[in-house]
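Heads up, one of the protein chains got dropped from this complex, but the rest are sitting where they should.
Presenting chain A:
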Amino acid sequence: MNSLSPEVALSRISPELRPLLCSVVRNGRIGLDSSSCLRITDLKSGCTSLMPGPCCDRFKLHIPYAGETLKWDIIFNAKEPELPPDFIFGEDADFLPEPSELPHLVSWDAGKPECLLQLVKELLQQYHQYQCQRLRDSSRLLFEYDSLLNDPNYGRSMEIYAGLKNSWTGEFSARFLLKLPVDFNNIPIYLLKDTALDPGEDVALLSVSFEDAEATQVFPKLYLSPSIEHALGGSSALHIPAFPSGGCLIDYVPQVCQLLTNKVQYVIQGYHKRREYIAAFLSHFGMGVVEYDAVGFTKLTLLLMWKDFCFLVHVDLPLYFPRDQPTLTFQSIYHFTSSGQLYSQVQKSYPYSPRWDGNEMAKRAKAYFKSFIPQFQEGAFANGKL
């Protein structure tokens, strides 16, 4: 079942229903995972086959929810577009929402383009309640839910899917999807812009799957927006701890949240520190600065001279600076290696302390240059060729 692109779906839908569907496919971000759009498939018509198109008036809407994808059938009547739609809730045959608690159904107005989207949101709220009710089959999981519900940080941003019941073994399982309240606003912009896709809202979602009702098999997983993941150094840079045996979500989730927050703080702090470092080097070396990264402050190149010997120094600042030490690369401007590259030497260990401020780092770096250059010069003469 291939999802239709918004343009294709809109071209096949009955013209009277087009505004309603347009609102769904273009602005349809609902639920915690709002980075995923609502998808449309199986566009069909309720008219006779003799009816000339476009006359599609019923389709399947894919809604991301708690790590699952709900597939709801939405049924209109092209010949009576003013009437509200009907729904078939896929595999959740027991889900029967209360119509009186669906204001956009009771007061359906086909003239309002966002009416359908709002109705779907209201249905999803009732669906969430329906899933929470199903947790009552397991007192353990119900406890997890209630404890999180009472916490204002997580209670309002939680999706639960409790439909994973194994009919053979009678095992009951559930999945909790929580939006972590981590502030990503201060992450430098440059870290967030290098993504191929439109990142949308920056969000971190923690998914915890309980494979059994007694919580003996618990599998957590952290989902980050692509830009956040890139900003934090990729998926390998962030590892969350395993769910402790006998632990509960109300203890575990804040732990993960804190870990993520610390990471973000490191990143933010590192940016500012790098900027301070570059500024100090600019101040100390003045005309000797060839170039530097003025966006991310990750690179700096100096052209220095010692006893008529000119050389370049490339400074690479890592993401988790100042915790991680910058790399210094000395490069001769006279000598080449056998491969045709300029002769260079990389120095990763030199006198350094993350507690120094930028000024101190610049001073210490200057002193190190003076002490190292004679050795580098000898090496260049010995190993390089003019």
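Just so it is clear, a contact is a pair of C-beta atoms (placed from the backbone, for glycine too) under 8 Å apart; a residue touches a chain by one contact, two chains touch by 3 or more; residues count from 1.
Just so it is clear, contacts and distances are computed from a predicted model.
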Which of "Septin", "BRISC complex subunit Abraxas 2-like isoform X2", "Myotubularin-related protein 12" or "Cell cycle control protein" matches, in UniProt, the chain that is not displayed: "BRISC complex subunit Abraxas 2-like isoform X2"
Among A:G31, A:P97 or A:P326, the residue in touch with the chain that has been omitted: A:P97
Omitted-chain contact residue, chosen from A:C47, A:A279 or A:L304: A:C47
For chain A, residues in touch with the removed chain: 44-49, 51, 58, 73, 75, 77-80, 83-84, 86-89, 93, 96-97, 99-100, 102, 105-108
